[in-house]
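A protein chain is absent from this complex, but the other protein chains hold their places.
By written order: A and B. Residues from 1 in each chain.
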Amino acid sequence: MTEQSPPAQSSESSAPWSISLADVSVTYPNGTRALRNVSVDIGAGEIVSVVGLSGSGKSTLIRTINGLVTATSGTVTVGGHDVTSLRGRRLRELRGHIGMIFQGFNLADRVNVLNNVLVGRFAHTPTYRTLLGLTTAADKDLALQALDSVGMLEKVWTRASSLSGGQKQRVAIARALAQEPSIMLADEPVASLDPPTAHAVMGDLARINADRGLTVLINIHMMDLARQYANRMIGLRDGEVVYDGPAGTATDADFAQIYGRPVQTDDHSGSQR
Amino acid sequence: MTLTSAPRRAAATLPVPPSRAPATILAVVVGVIILIATAGLDIEWTELGDVPSRVVNYLQLMFADPNWDKLPRALFETWRSISMAWLGAIGCVVASIPLGMLAARGVGPTWLRYLLRGVFAIIRAVPEVIIALILLTVTGLTPFTGALALGIAGIGTQGKWVYETIESAQEGASEAVRAAGGNTLETTRWALWPAAAPALMSFALYRFELNIRMSAVLGLVGAGGIGSMLANYANFRAWDTVGMLLIVVVVITMCFDLISGSIRRRIMEGARPRGMDRSH
Partner (left out) sequence: MTERATAPLQLPERSRRRWPAVGATAAIGIFTVLTCLPAIGGVDVDFSALVRNWSNGATKVNQLLHPNFAFLPRTVSPMLETLAMAVAGAAFAAIVSIPLTLWAARPSNPNPVTRQLVRFIININRAVPDLVYATVLVAMLGVGTLPGFVTLFLFDLGVVVKLVSEAIDSSDHPYLESGQAAGGTQAQINKVTLLPQSWTLFANQWLYSLELNVRISAILGIVGAGGIGRLLDERRGFYMYGDVSVIILEILVVIVLIEACSTALRRRLR
């Protein structure tokens, strides 16, 4: 690979990045093989759902993209940068361009919403400034705009612990947006939410894809949501890709094949088919 | 404040930040108290700057070449301290188990319960060293009276642990024995004791750990043992011997903590799985 420019310099416009996994395997120290020879190419600006049962390797797959899990073999290329070769500061800079939200929201409960969102500016802030509590006006501006875009601006001074589940996930999305990311990763973002809230959050993610053109990758196990909000679907079973195709036309038989069992009622989110 | 430079759109709808006045007032009050306390100390703060270098100097005197010639004597005195701690722990445990049981709800009469709890509370409130010191003035300064003082000074806390343990063990098991027609004594023997024994054993060992530290302290005020030896050599500024004694104290304390801690863990862990095995 040719000499790459450091990720930080390509940050001004958050142009979407492509993702490419080439023959990626992950084996955990306890011997579990979470991913087996996965090769996937995702173009810039795509919205893709990753479907599979728990334990199928979805979470591992999404975490190899921002280096929270290091691939045991194979290469992960994100926006032209080889994630597997990056360490320390360079890796942190790269992560600054990849927003991520989680099933458990992963907010600091006793911290107010604004500071939770400012976590998204970490990679773009020198450590000493964070330690001294010196927030630049520009960073604060970005955080407030991100909150505004998910409709949470009036909660800016509230502690995260007093928000509802849906509000917490919105704050988490704002935290990711404050990074001005090129990719948005979502690991089971609606599994802890009730169906109407789940649809709202999925709608937010789809809107981010449509309005900002970001590449969006969503881990999800509910078939109806996967079909409705994504253009493309990747099915994982026992760490291997068993389906890769359009999401809207995926049949129940396709899901049965991914899940390795007949489709059940709780594979749906339960409202508004 | 910084909002003037924030974006117009966001600033227009931004809610007012909550008042920070209560937190600020609390911080100022705490800060003033600390400042007054610090200023009230009879310390030359300009001297504080060279305290670290002086301490480093003394640490070198103590630990660069500790005086190991006195080690046999130190071990002899250490055993004396451990003996005080052990006998004190036994005395404390033997006295606190019946007293603590009587102080538990539903075991002894109400007036006795309040009386015992009151005595425990008073003993707990006074620092153990002071209780021991008073007892030692009355009974004379010997290792035996030191052990006695440790036993009595610990009863406040130990008794509280006992009645709390008994009370938490009371639900369930004791009702079953009562329902089967058992009287108070039978309930205590067949329901309370089996349920509470592991925790009580563990507390007894913990008392021993605490007493190991306390016995060294009692030595400092003259009850004998490693503390007395340390106080003597510290008064003579025999730093190399003081260094050796400190090493002995630290190593012995850490060893006993480690041993006693692992036994305690086994007692508490062993208490549960074995019971579960029998249930199926």
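Keep this in mind: a residue touches a chain if its C-beta (ideal position, glycine included) is under 8 Å from a C-beta of that chain, and two chains touch if they have at least 3 such contacts.
As the structure is a computational prediction, the values presented were derived from the model and not from experiment.
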Touch criterion as defined above, residue of B:Pro18, B:Pro98 or B:Pro127 at the omitted chain: B:Pro127
Absent-chain contact - pick from B:Leu71, B:Ala95, B:Val119 or B:Leu220: B:Leu220
Touch list for chain B against the chain that is not drawn: 33-34, 36-38, 40-43, 47-48, 51, 54-55, 58, 75-80, 82-84, 86-87, 90, 122, 125-127, 129-130, 133-134, 137-140, 142-148, 213-214, 216-217, 220-221, 227, 230-231, 234-235, 237, 242, 246, 249-250, 253-254, 257
Hidden partner chain, residues of chain A it touches: 66, 68, 91-96, 98-100, 102, 104-111, 115-116, 118-123, 125, 127, 130-131, 133, 172, 175-176, 179, 185
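Everything below uses one rule, namely that only the chains that are shown with their structure count from here on.
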In the complex with chain A, residue positions of chain B that touch it: 2, 5-7, 9-11, 13-15, 17-18
Complex contacts: residues of chain A adjacent to chain B: 135, 137, 140-141, 144-145, 147-148, 153-154, 156-157
